[in-house]
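A single protein chain has been omitted from the complex, and every remaining protein chain is retained in its original position.
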Amino acid sequence: MPMTLSGQFINLLAALLLLIAFAMLSQRRILSLINLFALQGLVLTISTLIVAYSTNQGHLYYSAAITLVLKVIILPWILHRLIRKLNIQWDIETLINIPTTMLIGIVLVIFSFNLALPISQLAGTVTRATLGIAMASVLLSFLMMITRHKAVPQVIGFLAMENGLFFAATSATYGMPLVVELGIALDVLVGMFILGIFFFQIRETFNSMDLRHMEKLKED
Amino acid sequence: MMTPYSGILFQLLQSLLVVLAAPLLLGWVNQCRAWLSNRSGAGLLQPYRGLRKLLHKDAVLAETASPLFRATPYVLFGCMWLAAGVVPVLATDLPYAPAADVIALVGIFALARVFLALAAMDIGTSFGTLGARREMLVAFLAEPALLMVFFTASLISHSTSLSTIVETLAHSQAVIYPSLAFAALAFVMVLLAENARIPVDNPATHLELTMIHEAMILEYSARHLALIEWASSIKLLTYFAIGIALFLPWGIVEGNNWAGLPLALGALLLKLTVAGAGLALLETVSAKMRIFRAPEFLGTAFLLGVLGMLTHFLLES
Partner (left out) sequence: MSTVISALPIDFAGAIILFWLALGSIGLALQSRPRWITLLIFPASAAASLLLAATGLWALGETPDVALLPLGLPDLPFHLRLDALSAFFLLLLGAASFGITLYAAGYFRSMPGGTLGLLTLEYHVFLASMALVLVADDAYLFMVAWESMALSSYFLVTTDHKIPAIRSAGYLYLLLAHVGAIAILLCFGVMQGGHGDFTFAAMRASELTEFWASAAFLLALFGFGAKAGLLPLHVWLPEAHPAAPSPVSALMSGVMLKTAIYGLLRVTFDLLPMQLWWWGVLLLTLGLATAFFGVVFAAVQSDMKRLLAYSSIENIGLILVGIGLGLLFHSYKMGGLAALAITAALYHCLNHAFFKGLLFLGTGSVLHATGERNLGRLGGLMRRMPWVAWLTLVGTLAIAGLPPLNGFVSEWLLLQAFLLTPGLPHSYLNMLVPVAAAALALAAALAAYVMVKFYGIVFLGQSREEKLSEAHDAGIWEKLGMGWLALGCLALGLFPVSVILRLDAVTQLVTGHALGATAAQTGWLFLTPMAPERASYSPLFFLIVIATVVALTFFAVRRFYHGRLKRGPAWDCGYPAQTPRMQDTAEGFGQPIRQIFEFFFKIEREVPDPFDREPRYHGKTEDRLWYWLYLPVARVVERASALMGKMQHGRIHVYLMYSFVTLLVLLAFSR
């Protein structure tokens, strides 16, 4: 079925988003994870801009600007500084059986695609077909948080989940009210600062960023 | 104009072109690699000189070689010639084209590979079995990944016949298919694995423990080696042609229309030049992976192929 050029471009960017979510699932190096997260933010910005242009929704331009500043510039900068301070920037962690994780990822993708199909038919936006991909990236980021056992990658998974939710909002309802967006952005920023402090504490207590050490905290 | 004889002539022309031009493509890729490494390179015609040198030599066979070993280079060459005839390099709807669809094309490559692996095991040294084992390991993931790429294209064009796929994709209205984007990525990874290029295998290595493809042909010499090397270069050209047919199909003639031949040839030349340079660039910036990272690499390609099919169902139907 013939689709407008902007519609096709948005589909392509959605596919790219899914690809980045999978890539983050299988990435071992923390440095590449942060770069992938920044790339995800960039893809999100471009797609929001296209939606803003093709549907003439003014507030989406501001949305895109906030995303660009926060997710492509500020947050990656904070993360880079954090890992330099913690001295883990060249860290490579071992992952739990990559093929199995990828297979579970595929199952999650099928699940979210099927879940999204009836909802897509109800939504009235030009990007409704991408709702499934948005849900899939949320679930994949969640999976990423589960399968990691170092602190920083888990946090990146949490941030990627927020990205997925943002994309879902854009595709289903042309973005959230600006007030809500500003509130979420502020929450994320403050959260990063607090988590940074936590990381230093964890490192001091266990001398490592491996979260499996937290099991020692339980009472025996 | 559309007599059956002209079709056969066109088919013969296409097959001959692919077979004769394959070493030239290999020469171009090697020349680009040399330029990127700041060397002056051996020239575009070096593979031809290599083939001629090998054909002049006396063949030396191991004492333990069987008739299967001696027959394999010829069978390999025959399979690649068939593949060159089936893939729509210059034109679709040629006489050979209905003989094989994409699944049968994968079958041809599998036949060639199994024969080579068996020949490698024939001599009975550890190098041959090493090469055979590694090749079958790479193949068992690369072949399904290739099939997934083909399936994505066939879901879009509702057919597994390469001619129909090319015709549909060249005339389609939608400009960007995200599922094909996934498939293209997977295809590039499979191309690197199946043709023994970096990052899966180093075609210029002489350290046996790092070899995959080279270890299988370690015992071959003279005309047998010439045929195998020629078959490998035909395989590379055929893979490029498949990639062009699936992802950049504009310019391919439809039917045996002689008038469109110059444009098809020109388009093919341009695409192959760019693709060859791209391959050289990819090889120069990547490092060869450890052998046990290869299943991960190919597993990623397989998953990308599956993702491509799923994306088709979501975004394009």
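Order of writing sets the chain letters: A and B. Residues in each chain are counted from 1.
The rule is simple: contacts are C-beta pairs under 8 Å (C-beta built on N, C-alpha and C of every residue); 3 or more make two chains touch, one makes a residue touch a chain.
All figures in this text were calculated on a predicted structure; none of them were measured in a lab.
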Chain not shown: contacting residue from B:21, B:91 or B:130: B:130
Touch residues of subunit A, complete complex, unshown partner: 99-100, 106, 110, 113-114, 117
Absent-chain interface as seen on subunit B, which is shown: 55-56, 58-64, 66, 68, 71, 74-75, 77-79, 81-82, 85, 96, 98-101, 103-104, 107-108, 110-111, 114, 117-118, 121-130, 132-134, 136-137, 139-141, 143-144, 147-148, 151, 154-155, 158-161, 163-164, 208, 218-219, 223, 227, 292, 295, 302, 305-306, 309-310, 313
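Here, only the chains that are shown with their structure count from here on.
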Averaged-CA centre spacing for the pair subunit B and subunit A, given as whole angstrom: 37
Residue ranges of subunit B in contact with subunit A within the complex: 173-176, 178-179, 181-182, 185, 295-296, 299-300, 303-304, 306-307, 310-311, 313-315
In the complex, subunit A residues that touch subunit B: 1-3, 5, 8-9, 11-12, 14-16, 18-19, 22, 26, 98-99, 102, 105-106, 109-110, 113, 116-117, 129-130, 132-133
